[in-house]
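Please read the structure below before turning to the comments.
With one protein chain held back, the other chains of the complex are shown just where they sit.
After this line comes chain A, so read on.
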Amino acid sequence: MLGVPEKYKVDKKFDAKIFLNSDLTPKEKKKFRDAVQEVVLEYQIAGEEIPSIINDEYNCQVILYFDVKLKMLKDSSFVGEIMQKVIKPLAVIRFWSENGECIYCLAYKRLNLQDKEQIVIEDTVYSLPISMYLPDEKGRLIDEYIGYEKIINRANKLTFYYEMFTKMMIIANLNIWTKGLEALNSKVYYNIDESMYVVKLLKKIKQLKFNLKLVATMSEKARINGEIKSCIDTLNGFIK
């Protein structure tokens, strides 16, 4: 998956039940059990070839790659939310189903400042559905820019993961920022703060686009369009 070297291969199956905890309602537990058919930990990037980072905010010693077979791909976000909460390390989850499509899920996590044993999920990103067998533009972009060898910022496991996260966010939102394609080749990922700002702006544009549908008057729509334009202009400034 995503060109991760074989030396990190784990290929360990998990019982889906281990992801069910007391926070879930019986109804959610049932839905989860019905949806998930198989969970495999494919890879685990450990060791210090890509350095770990441990401080007050992060504890990133491994990056996990899961392959999760779902009965129906539309349950990806429901299952992804539960799994990412339970899996404390940074994790890439690929959901797939027998219809031949897959969806990637990444979550940016930090430590809970009150309880360092707990994590807080700041952001989650899902790719659009990608065909696993037919030529697919989105899949090509993911392979081309998010594959293991393509990640440029290897300062530590957090920067490595966040580069994947940012690129996935850009690829999933090319409809709101067409110059995102150029951004995939930019050097914005060398600076995690700038990457985070890119993600923040993309999320803001998504929210504004949603708001655009809710307002009725042209003036309100134009005001929102103006804000979107301003965000896009800022984003374009990151393309170096």
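Basically, a residue touches a chain if its C-beta (ideal position, glycine included) is under 8 Å from a C-beta of that chain, and two chains touch if they have at least 3 such contacts; residues count from 1.
Definition applied: contacts and distances are computed from a predicted model.
Of the names listed as "Lactate utilization protein", "Site-specific DNA-methyltransferase", "DGQHR domain-containing protein" or "NADH-quinone oxidoreductase subunit L", the one that matches the UniProt record for the absent chain is "Site-specific DNA-methyltransferase". Considering A:22, A:114 or A:217, the position touching the chain not shown turns out to be A:217 (whole complex). In the complete complex, the residue from A:77, A:175 or A:234 that touches the missing chain is A:175.
Residues of chain A in touch with the missing chain: 128, 174-179, 205, 209, 213, 217-219, 221-222, 225-226, 228-229, 232.
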